[in-house]
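One protein chain omitted, others in place.
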Amino acid sequence: MSEFSPKIIVFVCNWCTYTAADLAGTSRLPYPPEVRLVRLMCTGMIDTKYILKAFLDGADGVFVGGCHPGDCHYIDGNLKAEKRITGLQQMVKNFGIDENRLKLEWIGASEGPEFQKHMTDFVAQIKVLGPGQTKDRMIL
Amino acid sequence: MNVQNPKIGVYICHCGMNIYPKVDVMKVAEYAKTLTHVSVASEYKFMCSNPGQELIIEDIKQRGLNRVVVASCSPRMHEPTFRKACETAGLNRFYFQMANIREHSSWVTLDSDMATQKAMELVTAAVKRVSFHAPLYTKDVPVQKSVLIIGGGIAGMQSALTAADAGFKVHLVERETYIGGHMAKFDKTFPTLDCAACISTPKTVSIGQHQDITLHSYSEVTELSGFVGNYKAVIRKKPRYINEDTCTGCGLCAEKCPVSVPDPFNENLGNRKAVYRSFPQAVPLTFCIEKKDPAPCRISCPAGTNVQGYVQMVKTGNYQQALNIIMERLPLPGVLGRVCPHPCETDCRRSLTDSAVSIRDLKRFAADNAKLEDVPLPKVEDRDEKIAVIGSGPAGLTVAYYLRRKGFKVSIFESMEKPGGMLRTGIPDYRLPPAILDAEIDHILSTGIEMNTGVGLGNGITLAGLKEQGFDAIFLGIGAHVPVKMNIENEDADGVIDAVPFLKEENLERPGSAKKRVVVVGGGNVAMDAARVAIRSGAQSVSIVYRRTRNEMPADHEEVEGAIEEGIELINLVGPKKVITQDGKVIGLECIKNELGPADDSGRRRPVPVEGSEFIIDCDMIIPAIGQRVESSPVLEDTDVDLTAWGTFNVDQITFQTSVPSVFAAGDAVTGPATVVEAVAGGHRVVRAIEKYLNNEMELLEDEIRQENKMAGKNDFLPVPEDVPVVKRAKTSFMEPSERKNCFDEVDLGLDEASAQKDAEKCLNCGLCCECMECVNACEVKAVDHEMEEEIIEVDAGAVILSTGFKTFQAEKLFQYGYGIYPEVYTSLEFERLNNATGPTSGSIQMKNGKTPERVAIVHCVGSRDSRNNKYCSRVCCMYSMKFAHLVREKTGAEVWEYYIDMRSPGKLYEEFYDRVQEEGVHFVRGRVAEITDITDHPEDDGRLTVVAENTLTMKTLRTPVDMVILSVGLEAAEGSEDVGRMAGVSRDKDGWFNELHAKLAPVSTPISGIFLAGCCQGPKDIPDTVAQASGAAGEAISLLSKGTVSTKAEISFIDPELCAGCKTCIEVCAYSAIDFDGSRDVSVVNETLCQGCGSCSSACPASAAGVKQFTDLQLMNELEGFL
Amino acid sequence: MTAYVIKGNDKNPVQAVKELFSKLLENQVDYIFLPGKSPYSKLPMPMLISDTAHMENLEPLAPAAPFNSAKQAASVLKSNTNKKIAFLLKPCEKRALVELVKLSQCSIENALIITADCLGRMENSTYLGLIEDAPGLIEAFLQDKSFQDKITSSCSVCTQFTDSGSDIHVNLIGCSGSAVFVPQTENGEAVFKKFECDRADIPTARENEVEQITKKHTENMETLSDNVLSKTKDVEKFQELIATCLNCYNCRTACPVCYCKECVFLTDIFNHMPETLLNRADKKGIIKLPTDTTMFHMTRLAHMSHACVGCGHCSSVCPSNIPVADIFKIVSKNTQDFFGYIPGENTDEKIPYLNYKKEN
Partner (left out) sequence: MKYAFFPGCAHDTSAGYKESLDAVCSKLDIELLEIPDWNCCGATITAGESKTSSLYLAARSFALSEKMGYTQILTGCNACYTTLKKSAKYLSSDKHRLEAANKHLASEGLELTKEITIQHVMDIIFDKTPKPIWDSYKNNALQNINIACYYGCQYTRPWLTGPQSDRPEYIENFLTGLGFNAVNHSAKTLCCGAAGAMPNADIAKKLVARIADGVKKESADAIVTICPLCQLNVDMYQTQPDIEQIPTLFFTQLLGLYFKIDLENLGLDKLLISPEPLIEKMQNLKSA
């Protein structure tokens, strides 16, 4: 049997982490192919529905990447996201979704190597946690 | 559902070899064709090329596509390109979605199959999403026709002139006092060796004169808000304390200024004054006064005397101005110059290096060497209000003098025959000669104060009586003259006389009343005075009995020393128990020994008597000196004034009013026995209070005092220089003990002029400007204004250019190069100043010892191309290093070694310059310098530095002795650029340089539209590149402003009124106050001009009534559907 | 603390409450809002009364409620009418109303909120069954423990059956059959200044009895946790609980704090296009319809679990007998503990998600 290849959704803000991801690209910094980036203008835009949708429709992990506190292009959208996501981590924990499957990190625009590292680490962590619960199941 | 029959075209880009072959684009295209609603899918080598775009346009037109997906590079790169193509074909630009299969797949995925798989999923998501796109429209809004430029170096100046010449208003903000930036410090520029000043001064002058340029020098932008076309900036203009409009730049102020400090413009190689202009050709030409927080000496003086000011005046020999400054706060300069316990010296920061400045002695020196009658009095109108001052001690004299200076009528009532209070009766003449006191009191009275001696409370006047006489305010400065008893047996015996009456009698009448063997009880200054007076008035032996040890004695160190020198015996750890009498006369004092117990409330260890240790000291006179209290009964005779538990007057701590509104009090009568300067300090507070009281402004006082307290204690002082020499503290000369103990002549003879000036020179000028007001006196056009405050200016701008420049690498970080350790190691900026005609050596290249160097090493890449510091190449160092080599050869003929890693000379005439310098005989050594040390291998090189490096061409280690080393330090982003970046929303790269929008195609733009970059803030570059980029940035700004309008963002929030429940959560989370509440419909409404499209509202709205166009729930949920 | 009893009615709490409201309507407020029954059903519904002539219809303190009346109260208080209205609410209704105030759904500035000790409510069918046979059920319920065991699952785990934030709270527990009125705000205090009533002491037995019930309900909660947790411990088990959900959204309609005009699950976002459903079927081979039921319940938990007041009406209205309230009870306890948030306590406490700003 082939190794578990997780499906990971990565929500990133346009100004910091998407730029960092682009920088990782231009710097040719390889990271595991399992991650799928969804570009948003700001992490403060992330609706809990998006994350639940991901978890219930087969994603094994969800990563949210925003600007460092104080660097948010929209002043404090990242802090709003932080509050919402920590709340959601608690919520999904009730249903056996390990809170480590939902991760929030600050990755600044110039932090291409950090983006690479976070992606590599997160994929590795999800591999350790194993497949999520909704893959190939009649759940949504 | 807002979509009918989506027809989607999918285009996969090869990006040459960047996407293909890592991603099998053919496979992706074939796959895309199978997706729902996709009617065409193809791949092409370069989708962004004209033929690529044509492909899309043709398909839209021919096949009737209504949605387009391009899978290629990052949308940050080509989204606008393809959107434009859609628009060209007649399709709304927002019917387009991009899948990033280059940066996010082909470039970062090692396995080709995986990369292809990922690309297919990215395309699927984009296809799903684009079905739900809707057309969006933008609005045009007018732009402000002005440009804000932050940073006035060569880049900012070039941008400013370019934009202003195009007819736009420019606000140029520079934080230094001058414009020109680093270039203003240079002497020559490479490779043409043009004089830097010659090519930059025309620009600075034009800036100063241009009608469309507003120059905000010595200013910083503190806030930047708004959006492209309509930015708003808040500028904080620091006070120069010199009026820009009137200053003629003549420089007389600087000539007079006594304060000399290291000059940062000259890289601290030379000094400048507290009032300065960095260089003669500076624009603006206005001088500037630099102030720090008030010096610690000034803060710690209870009376707030401008200590730094008069010390500086003593230094420059201007004793009269020194006295003038003292007299601003101290009415009795000669007195305090002799008896002040000088808390200022305790706080003097000079003691961090050697010893405190002898401030008190300097004050005395100034008082003794200037004329009281020449002290200027303020010109004020006389006022009608009358004030009665009761008591002529230091508090009363202060109140009288300073109220008189404000124009009030003042009468003093003194119950003794001569004025002076405790100054006269309590302080012995050998410390304070009566002539000094008389002269200073006479001077105070000469300002028009009425003195009534022999009249006091209970002795001719009463409080009520004074009020009846029409006094508008009364000051009680009656001191504390009643001795405190010892409470021991036989205390009233003949031969026991308290210190206060003893001193009074001796001071006023000098009867020689001391007996043979005298015991003084107490450890304070009064005890010392009593003992020393006793020995002068005939005692054969004097002992001082004190209950703790010498360490705990409250008396001044000098006084104790003086007493011991005069043969007075200290008996410590002993308490009086009983007076032994014979026939009613004292024959001895029974004492008990003490041990020190635990500390009491005062922090001193409490004496504990040792039982059974009693002993008797034979004596015939006992002088208790253990304290005094206030004689309040005459005051209370007709007026009920509140007292404290200690018997002092109970006054309000702010107003110094007693419980009777028009009656004020201060000095010992309030504090209990304290120092002269504390009495003066109390007097000042009363002066302010009485003035406010008589002006009916009492309520302002509290605010004023709170404001002052808030200002205090920031402790931002001029740093103590590292190389302060150790200078011995000036000591006054004293009369010989043997001589002085028999007379009342002044013991302390004061300082001589030379030592006074030498000691004044020790002052570190903690407050920088000493506020001696010499500049005010020197300025012919009255441009100096020490009261100036910072200004806050708001400006509008359609575009912003950041040109904040660079700073140089801190060479101290590389220990091995010995910068800061060996004096002959210089940084490149230091060398620029050393070589500059306006620099500290007037352009002569010389060592610190004044000699011309014979051997000079120049070390490249200091802080650059160094994985431990900055990895990048700073681009300019090779060229300026060779410029240095040429200049050193030309000016000194010294032998020069250049230590380089690689020689970087790409540029017009740069390589030719390299050739030329080689031909001039400069040694080029390829190898990074390992170490610079003062250790030499040969004795003849002693005193030289050794440069250790491996010549990697000859594979030999070289140890080259040289006289001077120049470190070619690299460039780093300027101090504060992080704050500017945050303010403007422009991110910085890992090295701190501002991120441009695109490294190649948009090098002067930023991701924030309307904000542009010029010069080194974007990365290291030389002057030609900086100027080119600055013109480019100005060009971008002009292009933006010329159009006159900008399109509003289409990707902003909307709120569906059908769904909105009016909970106002969105209003709460909106950081831009861009949502209003429509009370008539109970729904929230987006203000489209303010909305930035961050989507905080959208995620906070549980009903999804709020959303962001182009990032709707429907679009994102379907994008996810595509991924999952 | 001052407490009052109504003269002459000190042994009949229902009558005492009625009298208080009657007196209020007579000369202190413009309207009163409290449960009553219509001629058409024995089930008490909230009634809005402007005239004391209709007092006989009132049925306060009945152990039944077809829904949480906070939303109805809010609709009366939606905008400022300058009318004074007195409300009788169960503690959970009052808490829900406070949450709705925070969400700008109404203002309680002109409202006089009166709460009463709640011994729980029965499901509608239970109540209707019992009231047929026992007309004095309401009074009997307050005394008779055997009736009290018939309350809903949510009520049997409720530990917030008293209230400390309302203007007046009616003490029933431990008051041996009388109603003791305790004013808890200045407005509440003012009420008693305007008419004659007797000062009284809060019976000492009350504290102990409240504690007893709390203890019992806490134990019930533990049992419930054990039961529900085993079914929510993972997403798949959870399917067993909600397998029969038909996306009727009754639970969200009944929920007093689900304040959206229209649920997002009724919008296009979840009203899928046919190809979306077909694509899903393609991808997984088989899908269950309707889709997005897990999504619905979890989203509602994510949106509202911080604000859940535990009234249990979501379960009562579920046609598929899904223990929605039990699930909410467990999840919301965790959410509320995590944020240190107590819903409905006071109107000044910030909703946790709006409390995102960092210190300094």
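Just so it is clear, A, B and C label the chains in written order, and each chain counts residues from 1 on its own.
Following the convention adopted for this analysis, a contact is a pair of C-beta atoms (placed from the backbone, for glycine too) under 8 Å apart; a residue touches a chain by one contact, two chains touch by 3 or more.
The shown structure was predicted, so the numbers you read here are calculated from the model rather than taken from an experiment.
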Which shown chains does the hidden chain touch? B
Looking at the whole complex, which of B:300, B:757, B:936 or B:951 touches the chain that is not displayed? B:936
Contacting the left-out chain: of B:816, B:952 or B:1039, that is B:816
Can you name the residues of chain B that touch the chain not displayed here? 815-816, 818, 821, 933-937
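Methods note: only the chains that are shown with their structure count from here on.
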Applying the contact rule given earlier, which two chains have the most C-beta pairs between them? A-B
Per the C-alpha means, the centres of chain A and chain C lie apart by a whole-Å value of 38
Distance between the centres, which are taken as Cα means, of chain B and chain A, whole angstrom: 43
Quick check: what residues of chain B touch more than one other chain, meaning two or more? 1069, 1100, 1104, 1113, 1117, 1121
Residues in chain A with touches to at least two other chains are numbered 48-49, 53, 76, 80, 84
Which residues of chain B touch chain A in their complex? 74-76, 100, 102-105, 107-111, 114-115, 117-118, 121-122, 125, 982, 985, 987-990, 995, 1007, 1051, 1069, 1071, 1092-1096, 1098-1100, 1104, 1108, 1111, 1113, 1116-1117, 1119-1121, 1123-1124
So in the complex, which bits of chain C are touching chain B? 78-79, 103-105, 259-264, 267-269, 273, 275-276, 279, 303-304, 351, 353-354
Name, in rising order, each residue of chain A that touches chain B in their complex. 7, 9, 14-16, 18-19, 21-22, 24-26, 28-31, 33, 36-42, 44-50, 53-54, 57-59, 70-71, 73-77, 80-81, 84, 108-111, 116
